[in-house]
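The other protein chains are all here in position, but one chain of the complex has been omitted.
Right, chain A next:
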């Protein structure tokens, strides 16, 4: 990781062992070795930095930072120290400190190309565009290499992109960037493709499309070689922007003649054709019809163009291309949309689709090709269409059960294609329960039969017949939804589990299983399933893009990064993660205050970008053959985002309020601040009430959201409902809100004192009573069997588990707020006792608030005992369940059982974990005294 130069510096030799220890992850030895070296060579700053890296990696951030700063203030200029500090600051997530480091280095060594270039990259990491621009120019002045000049130009473009004020971009940054490039063009100094690319980007952003076109088509455009057809693609884009439809049409014609399989140019061809027609365009009297040659300006021309493409394709001996055939269907669609009678000249879509199937039915993509044209069929043609296709599917002799199977993978693919089309047309959905059950049987038979073709498949490959399995699973889900019979769900899960044993890389099986286990609240199997999906991780390539001059990618990378930073899902996961850490660990392994500090949670600060939150979910990730009327609709998406955002608001406010409670407790503890108890001053007087009222408002909105009738139910394979509905109905949100109201009253009590606050005390006591009752109600909603086993089926009642989780979360909050209450009441009580002693009053009444608290504390303890008892009995019931006793159909019985056992085991583990946590919380309650 260090600069391993060729000239051996004695220091390099001395430092080598430390580098090796760090590289091997032996941080302790690295620290020791560094200490040893520093005793002998006090001036060897790099050793200090390496020691700091060791410290950082062993969790001693503060020490590491201090050491690093000691070296940084010396403004080092040796490669070893600079590089080590760069690594350290990056690991500390403090990239801005690297810029300071190299600013100092270039000040001391102003002619160093290397340090200047490090400085530029350091600025690039933190997005300091203005400074990048200057650093690039400074570098160019030292070493007049083109890339440095264009780094500077690109930094101007980035200033334009990131500027809040669009006017500033258009009148200052971009024109300046343009002039900088023009200067190089005039001096004929343009060298690389990247430079032309950048010029193009600038002109495009300035809206100078004509000028951009000149660049692309002129001598500079010759440098555009990294992408095939780059000049043509760029010209096309510009013709569209300029609405030069004749050129657009002529160019797409030319490109289609070259490659009749490029779908995007068919779409452009049709778009431009109808534009040209609608504009009544006529060719000029003299010269070429357009800058790109011949233009099609009538429907007749387009029909003959497509027919020619088809004829050429038909005449070919070799593999046929799909493009021309699909283009004919597309043209029919467009002509019909415009009510053009000429559509008839192109023939009957059903016939064309049938012929397409004959030609391409054995390709897996045939279904996606035809699916988009299904709406060209009239509903009364649907059955006829499927029957016609089925007639040309080569199946073998029917067996005893009347089923015939394909003899090879091509026949299988054809059969599968018809089956998928049939589902997409809604023909499967129209079947009754009996029909669906026999369909499943048929699909499973095809699935199992097809496995023989894939016996030599690698484990990374899919089985040829996997789609039958997936479709059977979908039909099971249809049945589950329609009948409510959970055995359909179990069999669906069993089938998918079976599918995975034959095809362990099938992401669709895994995704659907993930969805189903999650729906049942069984998270134990989810971890492995998710890991096995092997999701790709992205890293940042911005620095690389500057180095290689891939300028056009830089705005893309930045946009992608913004997309991640504004992700709704990311904000949710981060919030949930912090909540979970607190619920599980705070007050157990470390104090609540320490836990909150270690996650750098600051209740005053709302770091969620509410205004710019983005829904990055891909809701089309599931293979889905639902007919048009059952597909995901825009309103579903909107509703889901609204729901998710509301839920995030609730959770994030809860988190921040917990943070407030912690700091209140901390500041009201006498040894932290003697004065607080005397004058009732607390540190965060304003944040708490504000967050509290926000929580109240959000909860009202949430209740409204859950009650607004009739909320359209999301399609099964669409977005998953958030936990909002269940959380609200469990009563936990309301109870937590009530609990958070206590501190406000107690602060008031703190300032009033026990005397003369009778009314307030009654109010507080009533609140205690109400919370106790609410807690009781939540627990009642947890009581029920998670898994019921009857004669021939088992049924989950997973909502009991979800409610139990809400109960435990609420108990945690109740505990933390109670601790704050105790910290306020304790000194009040002791003052009272002192007074009593002085006055020697033998019989005085205990103040209402103290009584209220004691009652609350003891009732909560009893409730927790009850809860623990319930959990224990559930554990016993669950462990005693004998799934083997279920009479299941023989064939898949074992897989269905596997799924059930996974759910059973997951529930058990959840109960154990919840029980353990609750036990600890109950213990804390016991020790809570005033």
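Convention: contacts are C-beta pairs under 8 Å (C-beta built on N, C-alpha and C of every residue); 3 or more make two chains touch, one makes a residue touch a chain; residues count from 1.
As a working rule, contacts and distances are computed from a predicted model.
The listed options are "N-alpha-acetyltransferase 20", "T-complex protein 1 subunit zeta", "Nucleoporin SEH1" or "Protein YIPF", and the UniProt record of the chain not shown names that protein "N-alpha-acetyltransferase 20". Within the set A:73, A:285, A:458 or A:527, the residue that contacts the chain not displayed is A:458. When the full complex is taken into account, the listed residue touching the unshown chain is A:319, out of A:13, A:167, A:319 or A:929. Only one of the listed residues, A:14, A:125, A:254 or A:363, touches the absent chain: A:363.
Only one of A:228, A:397 or A:686 touches the absent chain when the whole complex is considered: A:228.
Seen across the whole complex, the unshown chain contacts chain A at 225-228, 319, 362-365, 367-368, 458, 460-462.
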